[in-house]
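Dumping the structure here so I can ask a few things about it.
Apart from one protein chain that is not included, each protein chain of the complex appears where it belongs.
The letters A and B name the chains in turn, as written, and every chain counts its residues from 1.
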Amino acid sequence: MTFELLTFFFFSAVLVFASAMVITIRNPVKAALFLVLAFFSAACLWVLLEAEFLGIVLILVYVGAVMVLFLFVVMMLDVNLARMREGFGEYLPMGAIVAILMVAEMAIVLGSGEFSLANMPQPAGHPEGYSNTKELGRLIYTVYVYPFEIAALILLVAIVAAIALTLRKRPNTKHQNTAQQIQVKRSDRVRLVKMPSEKKPEN
Amino acid sequence: MNFVAPDISPVIPEIFVLSMACLILVADLYLSDRFRIVSFLLAVGTLLGAAFLTLSDMGAERVYTFSNMFVDDTLSDVLKLAIYALVFVVFVYSRRYTQDRGLFRGEYFVIGLFGTVGMMVMVSASHLLTLYLGLELLALSLYTMVAFQRDSATATEAAMKYFVLGAMASGMLLYGMSMLYGVTGSLEIAVIKARVAELGVDNLILVFGLVFVVVGLAFKLGAVPFHMWVPDVYHGAATSTTLYISTAPKLAGFAILIRLLIGGLEDLSAVWQDMLIILAVLSIGIGNLIAIAQTNIKRMLAYSTIAHMGFLLLGILSATPNGYSSALFYALVYAFMSLGGFGMILMLSRKGFEAENLDDFKGLNQRSPWHAFLMLILMFSMAGIPPTVGFYAKFGVIQSLIDVGLVWLAVVAVLFAVIGAFYYLRIIKLMYFDDPETDAPVQATVDMQVLLSVNAWALILVMPWLGSIIDLCRRAIAGL
Partner (left out) sequence: MSELLNNAVSLVREALWDPLPGWFQLGLVDLGYILAILLPLLLAVAYLTFAERKLIGYMQVRIGPNRVGPRGWLQPIADALKLLLKEIIIPTNANKFLFVIAPMLSIAPSLAAWAVIPFTDTMVLANIDASLLYILALTSVGVYGVIIAGWASNSKYAFLGAMRSAAQIVSYEIAMGFALVGVLMAAGSLNLHQIVLAQQGGFHQWYFIPLFPLFLVYFLSGVAETNRSPFDVAEGESEIVAGFHVEYSGMAFAIFFLAEYANMILIATLTVIMFLGGWYAPVETSFTIFPPIIWLLVKVAFVLFFFLWFRATFPRYRYDKIMRLGWKIFIPVTLIWIVVIGIATFYTPLGHLFH
């Protein structure tokens, strides 16, 4: 067993374990953290495939940004798991049927021999000085420039949509008005009251 | 490096709409609410400009560009022009409705235009990647438009359902595409076609991939049994959004169906024919039957949409050029009928009042005979009663079925169409024979009045040019 194979099995095992934990663990924060672990292992597998750019970007984007915001939200929410699990048994048979169908279908597709090692020869090695990043950049900005631009447009729509849907003035929010604070005068805040310096005795 | 700079000229309409959408996005920031109409005018002008650009480039033969990812042929030109027209009318119809409900915002038009770009990309896709990206662009815009009415619980719920089911459909589609890619080794539709011809029909993975693609597309079109989202979304969204969803995107959906099933996988037609028969029969049957039980007109029209999608599939499943062109014709006619139908609902709605129940149409004849008559034409056309164009659309589809010997299917389709006529005619009965529940006058802006009248009357008055339109559809299919 080569070192490469050993690393592959290690990271795949971690990936499978982490993915299983994501959907079985009860605590949503922990589930999100396991998802992070799953992303990490997947990134390592990609690096193993000599796609180091994709691997690093997976960590940078998903682990470094997306999951942080995800955790942010999950931590703030008070998710009531007991309520979410209501009706679990009701949906279980349907879900199980779909899952079994999917597994069977995957088994048929992958077991058909179409994707066996004989049909998928090992790709030729890269020459010295091959840069995965450079090659990706070259392809994205030449052959795939059209889909790349559409993908950029999808992101733009997502930004516009996110802002349009969330940026709204709710009636009860409290805002700080700096100008108003600065313009405040003494008379707005302090009231001089004249009163006798000593109180008269009761009788 | 052997890279040739792509030919930009076929993509100019897309680039124009996109640039204008970005321009409106920025310009809208500097407009106060009083001048919001400028965004609207710019958006409408954009569509006119795009139509001009597409027209000036039309008639040329098929052009591929961007490494064969983009195709400009007659089909794409016809569908793009129809999409511009539909979105244009949608914007005009929904102006007063959105103004009354605080939805008249720059983002609404910008996202509508982005969705239009998505549809244009789908219509011109000759590569699985662009096809999928166009679909996602459109879908994302639609989810946003549905959710736009933030204070409405039903709209939010509808957006949520639409989003979850739409994401699932995309997943199915991608899954199928990945299998196609795995077998054929290419994402380019023309190459896939060539490889499929080599591999033959017996390839198991190809068939599996096809199943997932068909399921994904059926989800997007809203064919039974993947129709669950349609009524809820149509009902929950603001009527202006429903109007958008129910018109132009159906043409784009038709386009990708044609591009994938016929452009890429026509050799597997024996396989997908059976799947489409099931989808079509269920859609026509369930769509028409459940529509009868509805009291909400938006839901009723949603089920009617499902039934119409069934008819669309009937045309495709005959697997002959004749059938495809009749399906194309059906899709075009359907889109304009739906435009008029939802336009009518928009017009009857007022500030603070949604005309979404069947009862709201009661006695419309007494309130406004002209509008009642327009609705009559629309309902006749949807039911497929001559002399409206809806009849010829149904007729063409059924004829193509009989041509290939699927007589039983034609009989079933006609049977359900007759059942379906019941709920269309019920509206006419309500309009003409019942007393109105309110005497509020029917108000609409002049542009909308004119367009709606043209829209409805066109369904009859287009008759003299019917031949040339059908001929155009034939040419579009022949140019594939």
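In the analysis below, a residue touches a chain if its C-beta (ideal position, glycine included) is under 8 Å from a C-beta of that chain, and two chains touch if they have at least 3 such contacts.
Here the structure is a predicted model, which is why all the values come from computation and not from measurement.
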item	value
For the chain not depicted, the shown chains it touches	A
Listed residues A:E52, A:E105 or A:E149, member touching the removed chain	A:E52
Absent-chain contact - pick from A:A13, A:L49 or A:A65	A:A65
Hidden partner chain, touching residue among A:S116, A:T133 or A:Q180	A:T133
Where the missing chain touches chain A, by residue	3, 29, 33, 36, 52-53, 56-57, 59-60, 63-65, 68-69, 71-72, 75-76, 131-133
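Throughout what follows, only the chains that are shown with their structure count from here on.
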item	value
Footprint of chain A on chain B - complex, ascending	1, 3, 6, 11, 18, 22, 25, 66-67, 69-70, 105, 107, 110-111, 114, 117, 121, 127, 129-130, 133-134, 136-137, 140-141, 143-144, 147-148, 150, 179, 182-183, 203-205, 208
Complex contacts: residues of chain A adjacent to chain B	105, 108-109, 112, 114-115, 138, 142-147, 150-151, 153-154, 156-158, 160-161, 163-165, 168
